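Note that one protein chain is taken out, while the other chains of the complex remain in position.
And now, chain A:
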Amino acid sequence: MKKHLLGLSFLLMMGMMLAACSGDSNQASGEGDGEWSPEKPVEIVAPAGAGGGWDTTARSVGKVLEEEGIMEQNIGVVNKEGGGGAVGWSYINSQNNPHNIFVSSPPLIFVPLNGQSDLSHKDFTPLANMIADYGAFAVAEDAKWENLSELFDDMKDDPSSVTVVGTSSPGSMDHMQFVSIAKKAGVDIKKIRYVSAQDGGGMTQILNGSADVYSTGIAETVEQVKAGKVRVLGITAEERIEGDVLSTFPTAKEQGIDATFVNWRGFFGPGDMTEGQVAYYEEKLKEVSDSDAFAEIRKNYGWNEMYMNSEEYAKFLDEQKEELSGLMEELGLVSN
C-alpha cells in the first residue's frame, strides 16, 4: 500500500509546486491623466485558440503595429482560450494593466447575456473598433428558394420546416444574425430549427442536404458560390459589398427586410484606464487602420474597414446590447 501511495504523492507534490508558481502578479494601472506610452512590451490577448477570427485579428494588427514601426514597444499575441472568451476576459480583468489589451467582437455581448461570463463590455474600456464582417445566408444550389423573401415566406407558414445550420452554439454569432433578420421579416423566431456544427460541418450539411440554410460569414461562401455549388440568398450588411463575387450578394435590406447585423471586431483594455492611455491606443490603432499594410490584410481576409474611436465604440456597444438582449430574451436565452 505504501508503494501505491508513493506514486500519488509524487503527483501531489507536483500540484503543490504548481500552486506555488501561480502567484498573482497584479499591477496597479498608471496614475494621472497626462500623456502615456507603454513602458514595456504590450500584450494583445486573443480570448480564443490559435487560428480563429480573434486570433487572426490580434496577430495581423500586432504585426502591422510592429512592422510599420507604429508602436515603439514590442507586441506579443497571447491566446487565452476558453468559455467563449470568458477566460481571456477574466485574465485581463485580473491583470488590470494597461499593457494588456484584447480583441473582441459580438460574443462580448452574447456571452454575458446568456450567463456564461460575469464580466460584460461595461467592465472593459473600448479602445477602438477596427473591422466589420457581415453574415451571409447560403443555400445549396438546387434549393427551392431564390431570395430571402421566399425563404421567410415559407418560414412564416411553418418555421420548423427549415433547418438552419451554423458553427456557433445557439445564442451566439451565427444563430443570432439569422434570428435578428428573420425576426424583422416576421418569422416566429422561437420555432426556428437551428443546429450547430463544428469543423466545417455547416457547409457540408447544406451541400449534402442535411440542413437547408447555412448562416455564416460572407467570406466562407465565396468559393462555393464561384464554383456554382451554393447560392447566397442575402447578407446582413447595410449595402452591397464591393468585390468580384461579393457584389452579386443581395442585402436583406434591398429585399425589403429592414435589418442589418455587423460582426464588428475591435480592441479593449481593462476597466480603469486613464484618458492618456485610451488616447494612446486610439491613435495607434487609427494609424494601423489607415495603413496600406492593413488594407492589404483586410482585402485578403475579406474584412471591411470600420474604425470607431473609444467614445463612438462605447455608444455603439450599448445600442448593440439593447437590441440583442431583447432578441435573446424572446428566445429564452437570457440567464439571470
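Following the convention adopted for this analysis, a contact is a pair of C-beta atoms (placed from the backbone, for glycine too) under 8 Å apart; a residue touches a chain by one contact, two chains touch by 3 or more; residues count from 1.
Simple rule for what comes next: contacts and distances are computed from a predicted model.
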Hey, which one's the missing chain according to UniProt: "Molybdopterin synthase catalytic subunit", "ABC transmembrane type-1 domain-containing protein", "Tripartite tricarboxylate transporter permease" or "Zn-ribbon domain-containing OB-fold protein"? "Tripartite tricarboxylate transporter permease"
Contact partner of the left-out chain, one of A:D55, A:D133 or A:E282: A:D55
In the complete assembly, which of A:V42, A:V187, A:A211 or A:L324 touches the absent chain? A:A211
With the missing chain put back, one of A:E35, A:E72, A:E146 or A:E223 would touch it. Which one? A:E223
Given the full complex, what residues of chain A touch the hidden partner chain? 3-4, 6-8, 10-11, 14-15, 18, 21-22, 49-52, 55-56, 59-60, 63, 78-84, 86-87, 90, 114, 116-117, 160, 163, 169-172, 175, 193-201, 203-205, 207-211, 219, 222-224, 226-227, 229, 297, 300-301, 333
